[in-house]
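One structure is given below, represented as structure tokens, and several questions about it will come after.
Note that this complex is displayed minus one protein chain, with the remaining chains in position.
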Amino acid sequence: MIVNRPHGLAILFREALPPLIILTLWDFVVVVLFQIFHQDWMEQPALPISLMGSALAIFLSMRNNAAYNRWWEGRTLWGAITNNCRSFGREAATLLGGRPDLARAMAAYPHVLRAALRGDPPNEDTRRLLTPEIYEKVFSCSNTANMLLYQIGLGVRDEVERKGIDGAVHGTVDRILSDIANAQGGLERIKNTPLPAQYSLLPEIATHLFCIILPLSAVQTLGWITPLGSSIIGMLFQMLDRSGRDLQEPFKQSVHALPMLTMARTIERDLLQPIGDTPLDPIQPINGVQP
Amino acid sequence: MIVNRPHGLAILFREALPPLIILTLWDFVVVVLFQIFHQDWMEQPALPISLMGSALAIFLSMRNNAAYNRWWEGRTLWGAITNNCRSFGREAATLLGGRPDLARAMAAYPHVLRAALRGDPPNEDTRRLLTPEIYEKVFSCSNTANMLLYQIGLGVRDEVERKGIDGAVHGTVDRILSDIANAQGGLERIKNTPLPAQYSLLPEIATHLFCIILPLSAVQTLGWITPLGSSIIGMLFQMLDRSGRDLQEPFKQSVHALPMLTMARTIERDLLQPIGDTPLDPIQPINGVQP
Amino acid sequence: MIVNRPHGLAILFREALPPLIILTLWDFVVVVLFQIFHQDWMEQPALPISLMGSALAIFLSMRNNAAYNRWWEGRTLWGAITNNCRSFGREAATLLGGRPDLARAMAAYPHVLRAALRGDPPNEDTRRLLTPEIYEKVFSCSNTANMLLYQIGLGVRDEVERKGIDGAVHGTVDRILSDIANAQGGLERIKNTPLPAQYSLLPEIATHLFCIILPLSAVQTLGWITPLGSSIIGMLFQMLDRSGRDLQEPFKQSVHALPMLTMARTIERDLLQPIGDTPLDPIQPINGVQP
Amino acid sequence: MIVNRPHGLAILFREALPPLIILTLWDFVVVVLFQIFHQDWMEQPALPISLMGSALAIFLSMRNNAAYNRWWEGRTLWGAITNNCRSFGREAATLLGGRPDLARAMAAYPHVLRAALRGDPPNEDTRRLLTPEIYEKVFSCSNTANMLLYQIGLGVRDEVERKGIDGAVHGTVDRILSDIANAQGGLERIKNTPLPAQYSLLPEIATHLFCIILPLSAVQTLGWITPLGSSIIGMLFQMLDRSGRDLQEPFKQSVHALPMLTMARTIERDLLQPIGDTPLDPIQPINGVQP
Partner (left out) sequence: MIVNRPHGLAILFREALPPLIILTLWDFVVVVLFQIFHQDWMEQPALPISLMGSALAIFLSMRNNAAYNRWWEGRTLWGAITNNCRSFGREAATLLGGRPDLARAMAAYPHVLRAALRGDPPNEDTRRLLTPEIYEKVFSCSNTANMLLYQIGLGVRDEVERKGIDGAVHGTVDRILSDIANAQGGLERIKNTPLPAQYSLLPEIATHLFCIILPLSAVQTLGWITPLGSSIIGMLFQMLDRSGRDLQEPFKQSVHALPMLTMARTIERDLLQPIGDTPLDPIQPINGVQP
């Protein structure tokens, strides 16, 4: 995720350059054909382009709203994981009366989850934080994050049985595990259910069509400055389309993705500090981008 | 659900072809009548079509928002079922201390539910996962999924009584069953309550009307290229209308429906793997479509 | 609620006919005055009507969104009642260990509620399902549905005391009653709080004004076909306005209301089947309309 | 809150009259200056007013959505208080086994809250329903409603200790008090956090500016009927602006405010009837307005 204004501007500019160049070239072709070779069929009136613009506006605003909501829901669900992991850490100390090993297993949970959401192999952080025994059990299952919660649940149960802890307290701790399972399921839902094909493909195609027709419609009145006017407007619509596409897959490897490594480290630190462990340093942004 | 970009493009194109052909034919009729037979009554000014366009825009954006929200709510409720089934599996092991048969009965639950939501007869997966005794009880009731939850609830109660488990723990497990019942009820609500007739019928009619009038309004200025301009714009509005219609019934048999078989199998696997059963393989997309 | 496409079309057409006739008559008056008696003051330019159209668009989209959300929230709250009634049925059997009389009293609850929401006297279903003793107590109170929950709560408490059931289990069952009370309160909120007067009255008045001015603005350019163009556009806006009005009162007696009788019967069946009672048949739609 | 259609129309008309008169006067000044004194600088083209209209549309629709959501959230939170007060009444009888004095104290709660939300001194209803002892304690605190919940909580605790009631049951009752505290906090949030100054001031200023410029832009084409066309359109935008302003402060003394007295009386009745007290009659609307 971009967290720095100047870097962000540079990144957005670099991404916008290729379509901008293609757009301007096409605008020049149109204006040259019209002004020099006087192609009459190019004299397009304004009506079609404005009707097209309003269909495009509906498409883009629906898609971008849906994409932004997916991105923000993804972030909110990671937030829920953060909160509940912290609460689990507190409860491991107060309700279960100790068990730092469970807090450490929970500190590995976000690292297991971020690997699963990106389809990556188990990462170094996971190995560092889990005991070999749990590590092996977790990665023998296809849904690794779910299996880790399951193992933590078994650990809680052992503690409850050993100390004869009240059933209501056990229920309270288990509620936190269910809340984490709910947030995890929400993240998997966003990952496994892309935007409907109509919403992800059609706005892109319609934007390209619009940019192709735009100079034809403008050249009659704008004349030689068509490339300027037409590429500014075309660029705005391209950027609107691109903003939506950048956000619709919040977990894939890209500068616009959610900073899952940063968040996982934060959770790890918030769990390890209170039990007296010395955690690794927080992740720093690289070139204005949080990984 | 379409999960593959090239296949998705092909499917959308195939669906768009018939209206596109009809639209273009009508545009040709209009342009030929106007250009060759000079029908004066066809010279329509731009105002009505743009006012019509803005009424249509309100209709389409309201309907499509409602349809997308229904689709996404349906997906979110299936997600809630996924999460709570997993949590039930964990609790069967940790809070109730065993009972893999309850986890297996819960693994059948999504299969019972997907058949009920589509009005299908009981499927093979259900028979495979349920004991004959429960199977018979479940399918003697009209609301099969509700009856299965009821039977699981009775199983939980037997375990609680046999082991003398604390009431608070029983309450915690029962809470998960209530959460599943809530999600199931939400899915039935979406299935049983179609979009209001005004929202599902009027946008379609208005879009057709708009596409019929469009070339009449454009032919005066666009002349011979009317079919091109008019069918591009008409196609955009047809596709907007279609996008909404595809999403408004998320459970019916169609390539745009939610992938209920895939989700049910995922839940089954997540429940069976931790108790040591070897589950069936995950469902693979066929021609870019998840069933 | 309309659940059948052809019937729905017929109903919507029948409702649309009177305004369509009035609109077309007025359009004829305008065109005759203009074309035959040449009233110059009628030559209105396009600007005012398009500005008016955009104010109207804001009004209508705000009102219709609010109305749709009321309707869908009403449906969702009925869904919550369905889910929690079912969960109560399950809990009466599993947590309380029996008590079919409480399940039957709960089966009467939706019937009591639907009568209260529509201001109807107690219906036949209520009398059939409640014991005379509870029936009398319930209908001696002004908020009948609340009193029925209160009586069920007292029944639960007797059972808890008689069997010495754990307080946590009592709390779990009571939570379901509170969830039902929350959904009931939400339905009463929608019933007792109409849309603000500005949102229900002004869009209607603005739409009528718009339809009166529309032909004045179009007659200059459209000439003799004004009635066609003007009434199509006027009709679209009238239907937008009507769609909102139909949904804003989801409980009043109308073909667009929520199918409360159908839902109440479904709940009744889902509660009675598992305890072995033979319930009445589900409600069937009449002429495409669910009552 | 306006609950009666004819009265509502009259109230809205009375409120709309002053701006309508000012608007029409200004329109006459413009048309007279233009038509009689031929001020050429008045010939404004249409472009600026339509761009201004679209900026205004964004402002108004954002502000009105925010205002409506505040109003409806306020109503929903009062609904939550209604539901939880009723549930508390049920629980006082079933879980605590009696204690009508606590139900009576809770019946005073909405009256304490409505006075606090409007900044009023303690009202008559509060004095009638509270015991002098609690009354004194409550009004010695700055947050009176919070202190009343605190006192009810102490009453619940005494009962729990006296009867040796289970901790889980105590927790269930306390959950209802927390839910009431959450709803109360939500109402205070809406009261203490006005819409951001940009959203409450700028749309109003922009609407006035728009209404001043509108006749200048229309007089050239509309001529002598400018006052009619311009004041209809100006009035629509004024009413849009006003609709938002009416709803953004849902607790202040106005005919558009939430009917807090009516709601408080309803809660009081729903709490007192089941314990056998004879409550006061429901509040009746006065001239179509619920107080």
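Labels A, B, C and D are assigned to the chains in the order they are written; within every chain, residues are numbered from 1.
Just so we're on the same page, a residue touches a chain if its C-beta (ideal position, glycine included) is under 8 Å from a C-beta of that chain, and two chains touch if they have at least 3 such contacts.
For clarity, every value in this text was computed on a predicted model and none was experimentally measured.
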Touching the absent chain when the full complex is considered, from A:V112, A:L195 or A:I233: A:I233
Touching residue (missing chain; options D:I81, D:L95, D:I134 or D:A168): D:A168
Residue among A:T24, A:S54 or A:S142 touching the omitted chain: A:S54
Residues belonging to subunit D that touch the chain removed from view: 41, 44-45, 47-48, 50-52, 54-56, 58-59, 61-62, 66, 141-143, 146-147, 149-150, 153-154, 156-157, 166-168, 170-171, 174-175, 177-178, 181-182, 184-186, 188-189, 193-194, 196-199, 201-202, 206, 209, 213
Residue numbers in subunit A that touch the chain omitted from display: 1-3, 5, 8-9, 11-12, 46, 49-50, 53-54, 57, 60-61, 64-65, 68, 71-72, 75-76, 78-80, 82-84, 86-87, 89-91, 93-95, 97, 165-169, 171-172, 175-176, 214, 217-218, 221-222, 225, 229-230, 232-233, 236-237, 239-240, 242-243, 246-247, 256, 269-270, 273-274, 282
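The rule is short, and it goes like this: only the chains that are shown with their structure count from here on.
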Rotation angle superposing subunit A onto its copy subunit C by C-alpha atoms, nearest 5 degrees: 145
Subunit B and subunit C: spacing of chain centres that average the CA atoms, whole Å: 23
CA centroid of subunit A to CA centroid of subunit D, Å: 38
Residue numbers of subunit C (touch at least two other chains): 50, 54, 61, 166-168, 171, 175
